[in-house]
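With one protein chain withheld, the remaining protein chains of the complex are depicted in position.
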Amino acid sequence: MEQIQKYLYGAVLVSLLCFSPLQNFAVAGDGPDEVEIDSLAQLYEPVYFDHAMHEEVTDSNCAVCHHHTLGTQIEDENCMRCHAESGATDEIACQECHSSNRFEAEDLARIDADKTLYHRDKVGLKAAYHIRCMNCHEEMGAANGCQDCHSRTDAGNKFFHAGNYAPPESDKPAGGGH
Amino acid sequence: MKTLIANGKIPLATHYNDDRSAKWSVKDKLLLGLSLSEYLAQAFRNPLNWFFAVIFSFGGYVTITRFIFGLGYVTHSSYDYPWGLFLGFGLFVMVPLSASGFMLGTAVEVFGRDDFKPIERLALLNGLLGYLFAVIFLQVDLGQPWRLIYPMFVSLGPAAVLFLVAWHVATYLTVQVAELVPAFAEMMGMPKLKTFIKSMILGLTIAGIILSTLHQGALGALFTYAPYKVHPLWMSAPFQWFHYFCSSVFAGLSMLIVVSTICKKTMAWRCDDNFLTSLDRLTIGLAKGATLALITYLVIKIIAIAHDGDWGYLASGWGQWYMLEMIAGVILPMILFTISIRNNLPGLARFAALIAVLGIALNRLNTALFTFNWKLYQEIPHWRELVITITVYCLFIATYRFVLYRLPILYTWKKDEEAAS
Partner (left out) sequence: MKAMNRRKFLKGSLLGGAAASVISKRKNADASSSFGGYPDAMGVLVDLTRCIGCRSCEAACNKEQGLPAPAQSFDDLSVLDHERRTSEGAYTVVNRYEIPGKDHPLFRKIQCNHCNEPACLTSCFVNAYTKTPEGAVIYDATVCVGCRTCMIACPFYVPAYSYSSVLNPVVQKCIFCYDTRLKFGRPPACVEACPREVLTFGKRKDLIKIGNQRIQNHPDLYEDHIYGEKEVGGTSWMYLSSAPFDQVGFDTDLGTQPILSYVKEFLTVVPMVLTIWPALFAGFHLLATRKDKQKKEEKSEI
């Protein structure tokens, strides 16, 4: 998956520095204005992803997030080998390709069964979001803490022993033992 | 006791009392033929007992807290140094110093060196008690001491070195008890028991040799589980077991010299002439054995460094510490022993033995504690750990003395006819 990441880094820079509208097949405004990402909402509240704003930020270079699926030109040489001409695909939503139950037995078995599958190392949906979003946020100097994007639920606080579930103040050093 | 003897008391060494009118009872034998008040009086006069009283009352309390509040209360609960003083000292130092039993057993029973007979029993006792207390130290250290027999009967891990140690120490303890039964049988007047044991003494002795070779070596082999944690100078996978076995030979012999010296100095009343007169000769004899083992040990230590290519480490700080251990703990006693043998100086041999004993203790502590985790930080044991270690060791000394006072170890039990004549 690193090749995609690297490509995306490049794509962000390219789109910011030498923007060329001809590279884009999809047009700003075609996408949804807002996407509710709740597939993983358990410990955190759903994320309301301002798609329109991000289109603007990326100067409508959909490839920054959607790879080749919208028919955008690929820059990464690893990807180019196959996808230089592959054009737009039917499925463009993240979860169509990035599995939301990445390491469950059925998912592993499916990958295992397909001996010719090239993308064996494709990250799951949660990682796809976090790697894409956070790497770019870091690059752009945008807010990047967990709760900058999604506030934690009560279950999340319990999980992290934080908020109402925070341990009492103590001067014990963290971790313990040596 | 000295005072009593000056007043005409004869230490108990027969079944019959002084005027041969009656047999000593078991109680008499336990009280050394004294009346209870006499016994207590002599005990109070002995400053060592006062020292023990202080140690046991405070150390005993601390030891009890280990079983009430757990290991975490008396140690630093270190995950990186799972073995502290209890094993570092109690197991790894006590066991080589107790190797005397099998060596003297071998000399007397296998090689027929009857000239070592006067000190054979002391050697056996030194071995037995050393092992017994090593097990007691182990019991203090084990997280769940009540599961001590698990490796024997409940869940077996036969491919582990410690499995071998456990079995061998257990079997060897039994062997040593059997080897000392004759002394007990003499005192309690059970001749049949003695003859029975005597009939298997050769088998027992050979079993003792096998068990000792293997478990002394196994203690060294235990560290081959941590080849990256013990400093390379103290750790040589192919040679480790042999280093430990070989050093246990001179450790055991030197400890025997030290113990016999202490006996001679502090409880001469309990030793018979046979023991006292032959001791100087025996000391030189033991020194000869120890010197041979020291030379072998030195050579294989050097071979190990050459084999592993560890010369470079000698220049480091650890290397200097290593040289100190080797020079002060091995080469120095070796030279002193040699001089003492040449010029027949048992006094010097005794001094050399003391150094050798300290040297081997340093070696074991170095492997188990000081150079262990040499890439990490240094662990300083909790003071309670130290107190418990001292307490158990004092208990060892007290038990040692208790047995020496009573069983015919340092003296020969007089046959009834001899006593009568």
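The chains carry the letters A and B, assigned in the order they are written, with residues numbered from 1 in each.
Keep in mind that, in the parts below, contacts are C-beta pairs under 8 Å (C-beta built on N, C-alpha and C of every residue); 3 or more make two chains touch, one makes a residue touch a chain.
Small disclaimer: the values here were computed from a predicted structure and weren't measured.
Every shown chain touched by the omitted chain in the complete complex is listed here: A, B. In the complete complex, the residue from A:V35, A:M80, A:C97 or A:M134 that touches the missing chain is A:M134. Considering B:G101, B:G217, B:P333 or B:P346, the position touching the chain not shown turns out to be B:G217 (whole complex). Among B:V110, B:L173, B:L276 or B:L354, only B:V110 touches the chain that is left out of the view. Within the full complex, the residue among B:F163, B:F196, B:W269 or B:W321 touching the omitted chain is B:F163. Residues 67-72, 75, 77, 79-80, 82-83, 106, 109-113, 138, 141-145, 147-148, 150-168, 202, 205-206, 209-210, 213-214, 217-218, 220-222, 224-229, 237-238, 240-241, 375 are the ones on chain B that touch the missing chain.
Think of the hidden chain as still there; on chain A it touches residues 1-3, 6, 78, 102-105, 108, 112, 120-121, 123-124, 126-127, 130-131, 134, 146, 159-162, 166-167, 170, 172-178.
Here is the rule we use: only the chains that are shown with their structure count from here on.
One inter-chain figure worth recording: chain A and chain B are separated by 68 Å, centre to centre, where each centre is the mean of the chain's CA atoms.
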